[in-house]
Every structure is written in C-alpha cells, then in structure tokens.
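One protein chain omitted, others in place.
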Amino acid sequence: MIIARFLGPRVWILVGLILAAAVLVPLANLALPPGHPLHMPSYLVPLFGKYVTYALLALALDLVWGYVGILSLGHGAFFALGGYAMGMYLMRQIGSRGVYGNPILPDFMVFLNWKALPWYWSGFDAFWFAALMVMLVPGLLAFVFGFFAFRSRVTGVYLSIITQAMTYALLLAFFRNDMGFGGNNGLTDFKDILGFPIQAAATRAGLFSASCIALAIGVLLVGWITRSKLGKLMIAVRDAESRTRFIGWRPEDVKLFAFTVSAVMAGIAGALYVPQVGIINPSEFAPVNSIEVVVWAAVGGRGTLIGPILGALLVNYGKTVFTAIAPDSWLFVLGGLFVFVTLVLPRGIVGTIDHGWDAWRARRRSAAKEKGESGDGDGSILPHPAE
Amino acid sequence: MVEHDDMREPLGQDGIAPGASPDDVAAGPSSDPAKADTISSVVSPHPYAAEMRRRRLAAEAQGRARRETLLYLDGVTKSFDGFKAINNLSLVIERGEMRAIIGPNGAGKTTMMDIITGKTRPDRGAVYFNGAVDLTKHDEAAIASMGIGRKFQKPTVFESHTVEDNIRLSLAGPRSVVEALVHRKSTAERERIAEILATIRLTDKRRTFAANLSHGQKQWLEIGMLLAQDPELLLVDEPVAGMTDAETVETARLLREIAATRSVVVVEHDMSFVRELSVKVTCLHEGSVLSEGTLEAVSNDPKVIEVYLGR
Amino acid sequence: MRSAMTWMQRTALAATIAAFGVSGAVAADTKPKGEPIKVGILHSLSGTMAISETTLKDAMLMLIDEQNKKGGLLGRPLEPVVVDPASNWPLFAEKARELISQDKVAAVFGCWTSVSRKSVLPVFKELDSILFYPVQYEGEESERNVFYTGAAPNQQAIPAVDYLMNEGVKRWVLEGTDYVYPRTTNKILEAYLKSKGVAAEDIKVNYTPFGFSDWQTEVSAIKDFGSAGKKTAVVSTVNGDANVPFYKELANQGVSAEDIPVVAFSVGEEELAGIDTSPLVGHLAAWNYFESIDTPQNDDFIAKWHKFIGNDKRVTNDPMEAHYIGFNMWVKAVEKAGTTDPDKVIDAMIGVSVPNLTGGYSTMMPNHHITKPVFIGEIQDDGQFQVVWQTPGLVPGDAWSDYLPESKPLISDWRKPMSCGNFNTATGKCGGAGAEKAAAN
Partner (left out) sequence: MMRLVRQFLVFLLIALILPIGAYAQSSDPAALIQSFGGKQSFDDTEAVVKKLAAAGDPQVARALNALSKGDLVYRKSDNQVFIASGRGTVDLFDPLTGTKVGEAASRDFSKVRVKNSIRRAVTDALGSLTLRSPDPNTRMAAAGTLFSTATPEAMKTLDAAIAAETVPAIKTKLEEARAAAVLKSDEPAAAKVEAVKTLAGKGDRETLAMIRGVAATSKDAQLKQAATTAAVSIENTIATWTILQNVWYGLSLGSVLLLAAIGLAITFGVMGVINMAHGEMVMLGAYTTFVVQELIRTHAPGLFEVSLAIALPLAFLVSGAVGLVMERCLIRFLYGRPLETLLATFGVSLILQQAVRTIFGPSNREVGNPDFMSGAFDIGLMSVTWNRLWIIVFALVVFVALLALLNKTALGLQMRAVTQNRKMAAAMGIRTPWVDAMTFALGSGIAGIAGVALSQIDNVSPNLGQGYIIDSFMVVVFGGVGNLWGTLVGAMSLGVVNKFLEPYAGAVLGKIVVLVLIILFIQKRPRGLFAQKGRFVDA
C-alpha cells in the first residue's frame, strides 16, 4: 500500500487510537451495564462525539493553516454549511411527525405561512443527495472563493479578513428568515437518521463511531497529502511563496487544492456534528467560532497531525468543565489559556514536545559527534569536488 | 532588407508576431533598425505611409534580430508612483552568454529582474525570451517553467525542508498539483539530485534542514535549486553579498561552471567578484543602460566614473 | 463500586464535585436535613445574552435561598446547580444534558431565547425532565416537559394592540429583529389587525439584524410612515441590545409618544436601566408584571431582591416574576406529588395555582402555559413604568394562535387521556411528536 509507506509510525498509532475509541466507547456504553466501573454514561457519548467532530474541523483547518499558511477565519462557515446540509436531510426525515403534521414542510415554514418547499430543499429527503451536498456545498464555496482570492494573490491578513467577511455575511444571510433555513432558530427537533431514532443510545454510539472513523480517515488523508511531494510543496508555499513561483509552481493551485479539501473535511465534520448536538443554527457561522477553531489548532500545535486534534479535545473538554465549575469566571481561564499558550508554547503542545525532543536528540548526537571527530563543516568552505 | 518590402504583413501584427513564419529566419543578426529607417524614408513619399513602413520594417528587423537572442529587452519602462525605476531600457543576452550587470543602488537592477521573471509588468516596451516568447504575457510560474531561473538577493530557500527536498521540489518536471500528490521518487530523480548536490558542494548536507545552513550555503542551495530547474537562463541577484572572500571565489567558480552550459545574468555590486567572473559587463543607471563592454572598458567610461564617484 | 471509577467518569464528575463545592456555600446555613434536591439553573452568564440572563440566575438563587429558609422542600434542602451555557445554543443542549444526567437535577429553570429553548427541547424530552421557561415567546409550542411561565402572544401582543386601537391608532409599524419571535408575533398581529379591518397599506413590517445600532434610516422611515395623516403606532419586537440605540435615535429624532407611540414586548425595567428615559416618557410596554405595581407581595419581593443582591438600585422585571411563579408552582407540585420524580410532578403541575406578584393568582393550565393579567405601562422618567391599562381578568396563555391558519385547529392538553401538545381538532388526531408520547403512555 502506497499510503503505508508514506506515513510514519506516529500516524498509525494515532489512527489506531482513534479507531480503538470508535469501538471501545460504544462498547463501554452499550455492552456494559450501568453499574459497571467501566461503563460509559450515555450523556458522555454525544459529548465526546461532538469533540471528535471538532477535532476533525481543527484538523481541516490545520491542513490550510499549519501546512499552507493560509489563516482562514471562516472555517466555521464550511462546518456550518455541511451541518445545514445534514440538518436539511434530518428535517425532511421528520416527515409528518412535526407539530403541525405537515408531511412536506418543516414546522418553521408552516407557521410562517410558506406554501411550498423552496427549490433548494428538493433532493434532501435522500441521504445520498444530502451526503453529496455535505461535501459539495462547502467544497464549491471554498473552490469559488479560493479561486478568485488566490488568483488575485490575496494573502496574509487580507485573506484572513475576507474569510471572516465571508462567514459573517453567511451568518447574516442565514439569520434571515426569508432564506428558508429557519432563521435564528435554525433546524432542530430531528427524529431519525437513516431510519434509526436519533436519540437512541445505539444511534448515538453509531454516530460517535462514524465521527471517529471520519476523523481517522481525515488523519490518513491529511497524513498522505502532507507527506507527499505536494505536502512538501505546501510547506514550501507557506515558507517562501514567491520562491515556489520562481521555480515554476503555481502556489494558487496548491492553496486552492488544500483549501477545497479542507472545506470538504470541515463540511463532513459539520454534518456529523449536527445529529449529535441536535441543532444547527446560524450562530455556527459566527466569526468568533471560527477564531476558536484557530485557537484549538494553535493550542495543540499547528503543522502537526496530532496537535489540532489534541487541541480541540483539550480546549473543549476544558470548556465543558470550567463552564460548570466556574460559570462566573471561566472566561478568565480560557482567555488566560490563549495568552499562556501563545507566549509560552508558541508551537503548541505537540510542537513544543516535538521541538524539545528534536533538540534533545540533536544535542546527544552532536555530543556523540564531538567525541568522534574534531568538528563539522558548518560555515567553513566545502572541499572542492574532484573534477 | 529591401527584398522583404513587398511582404504585405498586416500592420496590426507589427511588433507582436515574433517568428510567425519560418522563412523569416534567413535574416541575419546584423539587422540595424536605424538603417532601415533611412532607406524606407527615401523610398516612400507619403509621410504617414512612410512612418508605418518604417515602423514595420523596424519591427521586422527587430524580430529577426531578437529571434537569435535568448533574452531581449527593448524600450522597457516601468514607474512606481511617478518614479521611473526602469527607463527605456534595452538589453540583449545571447545564448550561452554570461553577463554581469552592475550599477549603483536604485539603478533598476532588481526591477529589471522582476520584469523578466513576470513579477512586475512593464508600463511599456518589449521583453522576449528565446526570441519568440513575449514574457510580459506570462506569470512567474510560466516563465520559470520556460527555463528562466532566478536567485533572489536575500537567499530564499525552503527552510523547513532538507537540502535534498529543496532540490527535489525544484527539479524540472510537471508542475501540476495532482502529479505532486501522487509523485513517486525514482532512481533518475535521485541521481539528478546527487549530481546537483555535488555541483553546489552540499552533498554531505543533503539531510540537513535548510534553516540550519550558513548564509553562503543557502546561496549555493538556491543556485542548486535553479540548476534543478534546468533553465536556459539564470538570473542571479547579488550572489556573494555577505559572503567571505573564500566563499566569493568559490561562488565565482560555481557560476562559471554553470555558464558553461547555459546563459547567466549576474547582478552584482562587488567589483572584485565581477572581475573574477571576467565577462561582458553592463552598467545600469537610473533605469537605463549607461555603458556596456568589458569590465575594463566600462570602469574607464567617464559616465560610469561620474555616476559612481559623483560630481 | 465507586472506588473503581474509570478516569473518564472521574474527570467528568470533577465538574459535579466542584459545582457541589460552589453551591455548598450557598446552602451551608440551611436547616433542613437529608440529601439535597438539586435544581438546575441554565442561564447564560457570558456572551451576548448574559446581559439579560444573569439577573435570572440571581433571582433563582434568591428563590431557592428563600425556600431553604422556609424549611426546604419535602424536608430536604434545595441545592442550586449553576452552569454557564455562554450564549452558545449547542452548549445549552450539552449543559442541559449534563444537569439532568450527571447532576441529576429535579428540574431546570432556564433559557431565554427561543433558539436556546429549541436547542434543549430534545434533551428534556429524551431524558424526561422538567424545564421552566420564563420569557415571553412566540407560542406555537407545547411540550410535555416544558412549562411556559412567560407570556404567549395572546398574553402580551394582542392586548397591547387592542389598547392602541382603543386609543385611535389606525396605522401600524411592526418593527422587529429578524428572528422567530418577532416574525411569528408579527404574522399573528398582521392577521389580527386585518381581521379588525386594518388595510394592508396601513401596516408596515420591517426587520433589522441582531445588535443593530444604526437606526437613523429606520426611525426616519417610521416618521415618514407616520406622517400620512392617520394616527400611527410602532409595535416593537426589537430584541435586547438593539433597543438602546433604537430608543436613543427615537428620542433624538423627536419621535414623541404623543405623535407615534412605540409599544415594546422586549423592553422592561432591566433594558431601560441603560437609557436616560426622560425623552421616552409615554412610550409603552406590555408585560404581565411591572416593578411599579403596588401590591404587598411585590413590595416584599423587591425588598428581598434588594437585600439578596446587595444593591437597592437593581430593578425587577417580568421574567423574574415568571421564575417566581414557576418556582412556587414547582414547589407546590412537588409537595402535592410527594416526590421530585418528573413524571409525577408533570402530572401534579396542572391546576396548581400560586399567587403572582401583581395581586392575583396564576394557574398552570393543561397546555402548560399559565394564566396571567396583562398590563400596559407607559415609560416614566425614572425608568419605571406606569400602568395605564390592564386586562379586566386573567388571560390564559394560548399555545397555538388562532390567527395563524395552520395552528388554528390545534389545541393542547397534557391531561390524560388526551396527553397531547398539538391535538388537531379538525382531524381529531394528535399530530406529530405528541403521537409517540401518547402511545407510550
């Protein structure tokens, strides 16, 4: 297998861990009786499932930010679009079980006197179509947006700000009830997914496993991309864009590829997120959410595969804990954490550990070298090659 | 020249259609636009027709002249906010030639490089590569793929990559994203990399991260990356700035070695280095050519002396 | 065997333990013995909604404190569990789940925005717990696990319009923030006004975004609309934050209450605390409670509130009264049922009647809404309201509006045997979600 050769052991350990979670968590929840010491309480399953989709989102962002150097402040938009596509499918699945019993129209359309389903809702009753849209809509938006932005060489903070403008515009647009996406309340009150009741423990466990598998595939995909020559090129674009241009590459193509792939990943994350939290509404487009994703990646360590995943899990778990134990002051903790990480751990947790490890190894190696030979050639003139 | 008078080329193509028909290749490199001007003005009585004809002939003559060149700049002008960085600059580089370009700060050396490599579009003027390709119509990546390599003043290498990967990314070959994604290393590639590393004397640093190289080594790596592209023309901007004397000598040797198989344009301040290269020298000043010739001739040119030493 | 807890359980429970510690301090001086009954408080303490919801958290803490002083509930102390859903709607669902599953609270008092309620609804249904929702809302909902102690549209919007019609208003501007509550309320009002013979060209509907702050164009459009020679009024469903700049612009452009009165459904004492109200005297609000209402219960409540919060400038408002009513109803229902078991309490709630702060009694009806008086108040220069009109009796909350075609045939009755939140009188069937529940019972 090509992939196997490309990926190092660390990636496989990571994928193994994720897949183990995909199996063990549902087992601990479903197979073990509630009294058992290893039993996983039901309420934790969707909570952890949510973290896993966040991890996938953070990984998607890391592909563009960590590897290509595009700081997108609008990745929440792709996440939310994927979520809306899934939400629309789930809404259609409600069928006539809505409060008004209308077999076609979702409740919010009924009480706002909509007479027919808008054209863009058609097709969403089929899962395959919704699944396609989950990838296609964010992907297409990213492609079109990226195509123009990268071709015009919009870079750095300018790009960050217009991605923010993009998600902000979408936020406002989805707030509008006239858009037909439920306005501020968004889409909610889902009943079932693929015929399984959405609130059943088994469905929850299944969604959790699906999220883990998606994350594992995401890790493999990002691992494969970043370890290919293209991955090297991405880093090259990140570090010296004009140099890549002058050796004949088109950085805009590289960026567009990464941006689009990343948006599709974010869309999938969103689609898995929605059935687990039970609601999708415009606040997912809020610029602050997108900034938070950046924070996860930064805390964990960008430019690594494990970093963003770890960051997303840690920050969100911290948020869960602190909003409960210190509801009046958890923002101090969260804000302090961001400041601390950027000041003390600029490479993020994983980056710092990696760096420390490399430095330690380098020290050992150079110490060993010094014992053997008198010096290395650094800085001195190299021997003239024999002609 | 007169035998081409009857060719009814549409006027609109003047100055654009380089090497459109293969039979034009007959014209020699000695074509002189000024001469064409004199002759045509005698033949044609009507001033407007004469002017058109003069232009056409001049363009044809230039076309023929340029077809033999590797790099051809004519009447190039570029200004930034009213400041003319390049002013009616004309310059010709022959195939296989190595040329040194000198000039004080602000003479327009870097802007000239920007224009050749597609980073900057000139306001006016023609820029042709290989006689046929209008460089003003292409972007950096396309121009690089055509075979023009450029080394920046400040060494620009991919610091997070190893020396080997730096070269690998630069190797000539397809430049599509998909290819890069599914690319597999081959023996030929490995050999080519080894060859380049040997040329730039970095063989034993192949696994070192570029960030950990010395300044001089980065300069060489960058030259190596250019070589990997297998360019016909190399533009080298101040390759020895910040180098020790020994490194400078080594770099000069490296460049001469490279120039054996391709054309090289070196922009440099360092006169001893230029002397070391011992090639034809062009001196730029205020965006146009001040003097051209051997270093000896140029450095004795009173205009050059005035510019460098001031009034 | 609790000693053999997994790390996962342990870390997840860390939250509980700490919450226990925090709330333990509050409950420390209580006399009642036994294992405490936990009460969840689910109000945003940070983010955009903190501005409104924090007060409600404090009000709940006070009510629980008072109850403990009275000897707790069923002889056991009450213990508040406060969490911060941070104005983040999915976080509301997560926190609700945490409160119910992990903290095992007996009931939850919380939410403000419709979307936060919609977000937690599935959780309460799934885990079969109780939510008390204290804010006026758009109606069109009746769930078994939710008790709506705020006003339904017929307990606020329609009486307000009736009052203005009496005052001779012929032309209407329905100005709202673009979200579900204003949209639905305005739909209902439009239908209601048209049924009262108001022509379509005499109704102007306009929506602005959340947190809108530049009202120049809108206020000037209102002025223009109002200069057609007919008496004009503005019905404002403008949301929280946008109100201050809206009122400031009204005052500055000289739109006085005499010319074009503005009646608001989301502006209470708390919102006015941020504005100099002297230019706004005479503008109106419709609520079920005003701080200025002069009754012994209210005086007592205000005094306790000032003492509890340690600041006698803090105002009281309608949602606080809603929590007061809801909490007392819950206490009464628990006492009636003799247990905090949600199913029993839900059944015991219907028919429970407790005193409200305006001198009457409010009763929980079978549709899980309550009966309330409706007051129209005029803004005074001290930031309070003066009641200028009130409904002659109590108005029962109507979950399904009679002025929307689709909801007209629906009724709600959670008593057995119907046990349905959306019974369709036209088809004679319990439509939608209620069907499953009814079948399960």
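Each chain gets a letter, A, B and C, in the order it is written, and its residues are counted from 1.
The rule is short, and it goes like this: a contact is a pair of C-beta atoms (placed from the backbone, for glycine too) under 8 Å apart; a residue touches a chain by one contact, two chains touch by 3 or more.
These numbers come from a predicted model, not from an experiment.
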- Which listed residue, A:Leu71, A:Ala205, A:Val222 or A:Ile349, touches the chain dropped from view? A:Leu71
- Message: Please identify which residue in C:Gly75, C:Gly197 or C:Gly229 touches the non-displayed chain.
- Response: C:Gly229
- Residue positions on chain A contacting the omitted chain are 65, 71, 145, 148-149, 152-158, 160-162, 164-166, 168-169, 172-173, 175-176, 241-242, 287-288, 291, 294-295, 298, 328-329, 331-332, 334-339, 341-343, 346
- Positions on chain C where the hidden chain makes contact: 45-48, 50-52, 54-55, 167-168, 178, 206-209, 211-214, 216-218, 220-221, 223-224, 227-229, 241, 244-245, 248-249, 251-254, 257-258, 261, 270-271, 273-276, 279, 281-282, 284, 378, 380-381, 386, 388
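By our rule, only the chains that are shown with their structure count from here on.
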- Min distance from chain CA centroid to global CA centroid: chain A
- Task: Name the chain whose C-alpha centroid is farthest from the C-alpha centroid of chain B.
- Result: C
- Message: I'd like to verify one number: the distance from the centre of chain A to the centre of chain B, where each centre is the average of its C-alpha atoms, in whole angstrom.
- Response: 45
- What is the distance, in whole Å, between the centres of chain A and chain C, each centre taken as the mean of its C-alpha atoms? 36
- Query: What whole-number Å value describes the gap between the mean CA coordinates of chain B and chain C?
  - Reply: 75
- Multi-chain contact residues (two or more partners), chain B: none
- Task: Name the residues of chain C that each touch 2 or more other chains.
- Result: none
- Residue positions on chain B within touch of chain A in the complex are 117, 119, 139-142, 144-145, 149-150, 152, 156-161, 165, 168-170, 172, 175-177, 180-184, 198-199, 201-202, 204, 212, 214, 216, 225-226, 228-229, 244, 246-247, 250
- Mind pulling up the chain A residues that touch chain C in the complex? 37-38, 40-44, 46-47, 50, 96-102, 107-108, 110-113, 172, 175-177, 182-186, 188-190, 199, 277-279, 281, 283-284, 317, 320-321, 323-328, 330-331
- In their shared complex, at which residues does chain C touch chain A? 1, 4-6, 8-9, 11-12, 14-16, 18-19, 21-22, 45-46, 82-86, 88-91, 93-95, 97-98, 100-102, 113-115, 118-119, 121-123, 125-127, 140-141, 178-180, 183-184, 187, 207, 209-210, 404-407, 410, 421-422, 424, 427, 429, 431-436
